[in-house]
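One chain of protein is taken out of this complex; the other chains stay put.
Which chain is which? They are A, B and C, in the order written, and residues in each are numbered from 1.
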Amino acid sequence: MSETVLDVGDLEAGYEPGVPIVRGASITVNKGEIVVVLGPNGAGKSSLIKAIAGLVPISRGKVLLDGKDITAAPAHTMVRLGLAFVPQTENVFPRMSVEDNLKVACGILERRQSPARIEEMYAAFPDLLRQRRTPAGNLSGGQRQMLAIARALIVHPKVLVLDEPSAGLSPKFVSMVFEMLSAIRKSGVTILLVEQNAKAALAIGDRAYVLVEGKERHEGVASTLWDDPVVAELYLGQRPLHRDSARRTETGGAA
Amino acid sequence: MSLQFIIDGLLTGSMIGLGAIGVTLTYSILRFSNFAHGDFMAWGTYATLAVVGTISAMFGKVAPITPFSFGWPLIVALVVGVGLTALLALLLDKVLFSRLRKQEQAIIVVMGSFGASMALRSLLEFIFTSRPTYFSRAIQIAMPVGFGIRITPDQIALLLLTAVLVLGVHLLTTRTQTGRSMQAMSQNPALARIAGIDVASVVRVTWVIGAALACVAGVMIGVLVQIRPLMGFDMLLPMFAAAILGGIGSIPGAVLGGLIIGLAEAGAVQLIGAEWRAAVSFIILMAVLIVRPIGLFGVRER
Amino acid sequence: MGDTVKRHGAETREPVLAAKDVVRRFGGLVAVNNVSFDVRPGEILGLIGPNGAGKTTMFDLLAGSILPSSGEIYLGGVPVSGEAAHRRIGRGLGRTFQIPRPLPNLTLIENVMLAAQGQTGEGLLANFLTPWRVAAEEKAAAKKAAELLELVSLTRLAHEPARVLSGGQRKLLELARVMMADPVIILLDEPAAGVNATLLEVIIERIRDINESGITFLLIEHNIDMVTRLCHRVLVMANGELLCEGTADEVARDPRVIEAYLGGAA
Partner (left out) sequence: MIDLVGYGAFFLTTALIFSLVTLGLNLQWGLTGLFNVGLAGFVAIGAYTSALLTTPDDPARLGGFGLPILIGWLGAMFAGGVAAALTGIATLRLRSDYLAITTFGVAVVVQLVALNAQKLTGGPFGIGFIPRPFGDLAETPLLFNLSNLAIVSAVTLAAYLALEHLTRSPWGRVLKALREDERAAISLGKSARFYRVQAFAVGGAIMALAGALQAHFTGFIAPDNYLSILTFQVWVMLIVGGSGSNAGAVAGSVLVWAIWAGSGALTSVLFTPEQQARAASLQIVAIGVMLCVILLVRPKGMFGERPRRARFGKRTKATASESGS
């Protein structure tokens, strides 16, 4: 049995108290895996991983990283603990050069290590080397995503967590990003990602969860999930509605 | 018109510019206009003055370093004063600003700084009275440097000091990890946290740099003009105007804005009289707000 | 399904709202690419598609919160592409938000009254020069607002501040607020999101009632169940483009749609 890196148990989280968006989700990520979280719009996918990264207040449940409880850790300590997060949008500092974007993330490395580490990133992402003096705001969408991922990887995270890395990218870049993630996994980094583009994500993923209404409803091996009729149903909503759960605060009008 | 106004303008501009760096940093990183910044200037100056007084009480009268009007006590006192001003800023942040920031209404923080400004200024008046004082009453001979321009050794020293400080702060903010963290915070605080930047320490550095430069600017005013409790408050409008003219968040912009306003003020003094000096900043401020609110080097806020 | 709903507008009548070759770029990203469609009088038209398909951008363009890079938007046959959002409200366009924005410290009735257009009392001096007229208008507005709150089943809370409302109730309040401006067409952004089952039924019924009174709807929705029950026609967007249109059932069976939702549509 492979070793669990990230263990999320019964997580409830949301921006406003009493209005949870994530409603008791549990997922695990094993060492070396790519795990994909899928689900229809508004299912709480982004909120789930943002809560894991310390960006959405958690009202219940636990997040364990390598067995260590990181549930209440402030966002800026997450990279130190080994969890690196790549947001969907605004994921680079637009008025800083590519190189400064990388350097700023080196804060937790030893000073002597960082130049070498930055060179390693350039080796992995040659496009960035060519643009090292360009302000990140001038990069194309795909290059920005690349930079954001490089920025997250630079500190040797145990888990790389990505929020819809393909969103808003043209098809060419979408396939490039997924190839990149595949390569990153081969280098030994564990990956958890939320993705709208299910087909492409399942192609590189090991396992996947389908999140509906803030809770995981289906779990499976990525390669077979695509043909699973349950998934299409969960997506398009032609399903018996499970509307009894959790939303006690919504009863205002009905009572 | 005599070209002397260039020297006067550069000197005034240096004082405004050094102050404006603090204003622009507070605005871009802590996201509020600090009306108490001028009072950091005044407090720094009086702190320096007090240390000078202590030194002369301990060591007796110390001869000035020729050709300047001041001796080593002022240099030592300035260093101590810078430290004390930084402490004051950090203390004020701890008891007031950090708590007001939690209320998540930028304008409440501005109001708090306004109250703090009044209290700080009046406290100075209480301790030192509103009578002006001086670091030194020695009269310096200004040396002619051609084109009808004259300059004193003190003035040369202070212009050089400004240049060194601006260069230092510029290098600090562009070439060091601390500086990059500050830039990152001003561009995207949420992403900065994700990238592992400790917000609290960036906030501290911001206060320390702003307060330290304010203290130096204040001591410059003290050496070249005079020391009054209101000295910082009177600099507030020129400093805000310089920060906005240069573009909020830009350190070179703040300095350039300061120099432009300093030169404009000095020019106006020659053309229409010293009494209208303070109106210059206002006119420049309004012009910038109407024509190009993002300033010279500013970036549109999203 | 389609036979249970009445069709109000004949096909020949002029569309209430129309988009023609509308393009919107954000930097290099094309959020809405060459989209054209008509909203026919009296219908409930659905707009569905995966996240990032450009639906909300399309709404913003129709409502005037953002302006198109090219193309034209017609409201009641009049081109309005350059017009600001608050001017379009005057032309009978109402809009709700995905996350409802009630004014939390105003009472429900104030929230609704605020939405009335062309109020004399909103002019500063009128309050002193013609107070009787302002008072009469206020009385009429209060009465209408009370009726609208009744319509959306919120009468009981009429004098409470809006902050006490639950997410679903906020959606109902928004509906009442939009109605106050006498709209010809209402754009609804995800009326079902974050709403519990009981309240959802209320919302569906209210939309149907209002529609039967002759008001046209365009709605973005992810709850396919709701779309199926309410909409006469459905448009599907993906990657900023219009993918297909038809009845809810037709659309749901379209392989292109399934493909778009599950990815790989690019």
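Everything that follows uses one rule, which is that a residue touches a chain if its C-beta (ideal position, glycine included) is under 8 Å from a C-beta of that chain, and two chains touch if they have at least 3 such contacts.
Since we're looking at a predicted model, the values are computed, not measured.
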## Note on the structure
Across B:59, B:72, B:134 or B:282, the one contacting the chain not displayed is B:282
### Touching residue (missing chain; options B:50, B:96 or B:225)
B:96
### Message
In the whole complex, not just what's shown, which of C:30, C:149, C:181 or C:220 touches the removed chain?
### Response
C:181
### Summary
By the document's definition of touch, the residue of C:14, C:160 or C:249 touching the omitted chain is C:160
### Task
Please give every residue of chain C in contact with the chain that is not shown.
63, 65, 85-86, 89-90, 95, 97, 101-106, 110, 113-115, 117, 119-124, 127-128, 134, 137-138, 157, 160, 163-166, 177, 181
### Message
Touching the absent chain: which residues on chain B qualify?
### Response
27, 32-33, 35, 96, 99-100, 103-108, 110-112, 114-120, 122-123, 125-126, 129-130, 233, 236-237, 240-241, 244, 275-276, 278-279, 281-282, 285-286, 289-290, 293, 301
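In this section, only the chains that are shown with their structure count from here on.
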### Task
With chains as vertices and touches as edges, which is it: line, ring, star, complete or other?
line
#### Entry: Two chains sharing the most C-beta contacts
A-C
### Task
Give me the ID of the chain with the smallest distance between its Cα centroid and the all-protein Cα centroid.
A
#### Entry: Gap in Å, rounded to a whole number, between the CA centres of chain B and chain A
44
### Task
Please compute the C-alpha centroid of chain A, do the same for chain C, then give the distance between them in whole Å.
33
#### Entry: Residues of chain A touching at least two other chains
none
### Summary
As the complex stands, chain B meets chain A at residues 177, 180-181, 183-184, 187-188, 190-199, 299
### Query
Tell me, which parts of chain A touch chain B in their complex?
53, 55, 74-80, 85, 87, 90-96, 100, 103-108, 151, 155
### Query
Can you list the residues on chain C that touch chain A in the complex?
28-29, 50-52, 153-154, 165-169, 172, 190, 193-199, 202, 222-225, 252, 258, 261-264, 266
